[in-house]
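Heads up, one of the protein chains got dropped from this complex, but the rest are sitting where they should.
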Amino acid sequence: MEILSVENLSFSYPNSKKKTLCDINLKINEGKLTLLCGKTGCGKTTLLKMIKKELAPAGETAGTINRFGLDLPTDIGFVMQNPESQIVTDTVSHELAFGLENIGVPSEEIRRRISEISSFFGINSIFNSSTSEISGGQKQLLNLASVIVCSPKILILDEPTSQLDPIAAQEFISTLKKLNTELGLTILLTEHHLEDIFPIADRVILMDNGKIITDGTPRESAMKMDGDSWMSLPTATRIHRSIGSKASCPLSVKEGRQFLSDHFKNTVKELPKAVPLQQSEAVLEIKDVWFRYTKKGEDIIKDLNLTVYKNEILSIVGGNGSGKTTLLNLAAGLIAPYQGKIKLNGKNIKDYKDGSLYKQNVSLLPQNPQLVFLKETVLEDLKEIDPNPEEVIHSLKIEDILQSHPYDLSGGEQQKAALAKILLLSPKILLLDEPTKGIDSASKLMFSEILNGLKENGITVIIVTHDVEFAAEISNRCAMLFNGEIISVSDSQSFFSGNHYYTTAANRMSSHMYYNAVTCNDVIKLIRKNEEYSND
Amino acid sequence: MNNAFSKFHPLSSFIYFVCVIGFAVFTQHPIIRGIGLISGICFFILLNERNVNKELAFILMFFFIIAITNPLFFHDGKTVLFFLHGNAITLESIIAGISMSVMMISAVFWLWCFGIIFTCEKVMYLFSKISPKISLIISMIMRFIPLLKDRHKQTQGCQKAMGLYTSDKLTDRVKSAVRIFSILVTYALEHSLETETAMRARGFSSKKRTSGLTYSFKKRDSLLLAICLTLSLALLFGAVSEKLQFYYYPSLSINASYSTSVMYLLLFFILAFMPVFIEIKEAAMWKYSLSKI
Partner (left out) sequence: MKRKLIALAVFIAVITGVCFAFNFESVSQHYAEKAPKHTKIGNVTISIRCDKILEHQSDLSKSLKDSNVIPKNGIILQKTTVSLFQNDTVYDILNRITKERKIQIETSGAETSAGSTLYVRGIDYIYEMSCGSTSGWIYFVNEKKANVGASDYCPKNGDDILWAFSCKENDYE
């Protein structure tokens, strides 16, 4: 049954000639999980906001939106990108009650409904917590729960997992799946990274330039997605598309494994080992370092040893709370270990006085790129460091965002602008904290190109990240941080092919056939090799 | 929180606290103040949330400052002990000082107890009874302050790692503080715009709101309220008819006969020690019911 229909909808923002939405026709059926994708700026968010009456932007509108039986403001639930800014109140329990209070539900019923929802979402353990002390993933789950508690008839989500780490994102998506399958809730969402959401969607709509260009089942849509949107597809689908197979398109790792076994041989089992980087001189040496935040607190970093060599990209991966960010702050000299030594270019980090540590030496790009900016426009911010920023602007291709306010940029643009400001300090060692959080696949690809360029120019890059796919693509070496200790360090190929769970989707998908295929390209190369081999 | 008193309905326990603190602070009578102090300390120890030893030094210091400064500045009183710099140091003035510091310390203890019993949620509940909007605003502020604090700390760290204005010079430090402050204002505006959108998306409007906070008002709550109000009214009558009046200058004197005084003091004793009785009774009942298992 139809719950929502959009007919010939066109929309343009005031003072803009370009139509943000152009002749959209869309019918949403009850109980379906519909995925809306497309690159940044294609009009997805505007369309979602038009559907939610209270959020509809002002501008020139043509066409109609029919909402069937969606009279209360809470009948359409809406979850946005940033988990932080959607939280209104100070405690988890009050946050859950907020929506119900708005529509005048009696106190006793509010009490009952919020306890019910907290059990359903498994957030009982944080029920009495303050909203400032829970993690980002929990915040977004709370935002979802406090929308669901008002029993919406349709749930709309605008890139809900973009600010979450991959593990929290997976948990969030599995909650969505549970809502859809167990409660039959109608869901309409947009998403950048499709690896987890694609297999569970009933229908995928692709938008470009304000128009719907593809609309069908995930398998149908996957065959039609090109360019930037192709990159965000699940690994299995990308491999299937790249080799131009005629078989049914796999969407998940499970289907991917089946697809490989059914159609390909594994006579050649491994790729030639990557030539290890010449381990020239060590630029950063961390020796037997111990750290804790408070005297009586727990050790966050325990007896940690790590050497970083010149000209390499080192990724440090690990779960939440393993001490990744702390390690980065130690390397940046923002905090000092209570035991052990950190040497930078052979000199103890403590002996760099008066900010000389940060002058043409070490620079840190924080997890949230917004923190880097203090001025009204990007250009002003860049000029603060160096009055002639042209070279960096040119190399990062950020000419057209220079006059914008840093807060108005998209995630990927912010990341680039922040990197530009950091690069103007001409660092020799660049420390990056979760650089791929909140950016789309196209920006991610561009970002890795930039990093490779920096490496060519002799800059050492240390990345801490949750994003194993990115780490596998970009790094020379990878290190695993667990419980404050470095568990293993090796070149990224052997690092990920040695892991069974904490590894890339490509590796999980191909490990039953190939030994060391870590990225999509590795798998494709091996498939081609096997084909050549059998053709010979 | 394993204390019996916090299980009472916020309304009745709030009225109770107002009554006790009101009488302990606004009456002059040194014995009422003394009862207030001892009951406050007993209650605080029973609540057992904090170690009293830790605050002991602070309390003693407080006590001495007030008890000593009063006779240094007030020389009224018939019983002169000695002269300091030509000014009389009198027994009355010393007793008035001690009595005042007892009053202040008892207020401190009772407010600590109040803080333990009255969690944020209970305060919010009371406010929501007056107006759900006020409670929402308070809640939003409580949400916003830690957020801004966090943001400030992060921005500071990030700016430090860029080597901007990080020397120890005063001008640098002031400049850095101003820069960070101005961007925090921008952030606050940006954030509140997004929050406002989220609020509208969740059906917030200026229409009538309800509050999700509920506490059921039980028989024991009405009992506590009744006892508390009866005792308070009796004491209020005593205060209005000046039977609780006590004079420190020029000589210590009370305004009532001995038996009337004793009666009123007894009433206040019952009022002030009520939570202590309740805690002890509950603890005893708990032990008894454990013994039956």
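Assorted remarks:
Letters A and B mark the chains in the order given here, with residues in each chain numbered from 1 onward.
Operating definition for what follows: a contact is a pair of C-beta atoms (placed from the backbone, for glycine too) under 8 Å apart; a residue touches a chain by one contact, two chains touch by 3 or more.
Note that the structure is predicted; figures quoted are calculated from it, not measured.
Of the chains displayed, those contacted by the omitted chain across the entire assembly are B. Note on the undisplayed chain: of the listed residues B:64, B:181, B:237 or B:277, the one touching it is B:64. Contact with the chain not shown here comes from a single listed residue; of B:80, B:123, B:138 or B:263, that residue is B:80.
Although one chain is not shown, part of chain B still touches it, namely residues 53-54, 57-58, 60-61, 64-65, 68, 75-78, 80-88, 242, 245, 247-251, 253, 255.
The criterion applied here is as follows: only the chains that are shown with their structure count from here on.
The residues of chain A lying in touch with chain B in their complex are 52, 54-55, 72-74, 78, 80, 82, 84-91, 93-94, 96-108, 110-111, 114, 130-132, 143, 146-147, 150, 329, 332-334, 354-355, 357-359, 362-364, 366, 368, 370-374, 384-385, 407, 421-422, 425.
Contact residues on chain B toward chain A in their complex (touch as defined above): 120-121, 124, 132, 136, 139-140, 142-143, 146-147, 150, 154-155, 157-164, 166-167, 179-180, 182-183, 186-187, 190-191, 194-195, 197-205, 207-214.
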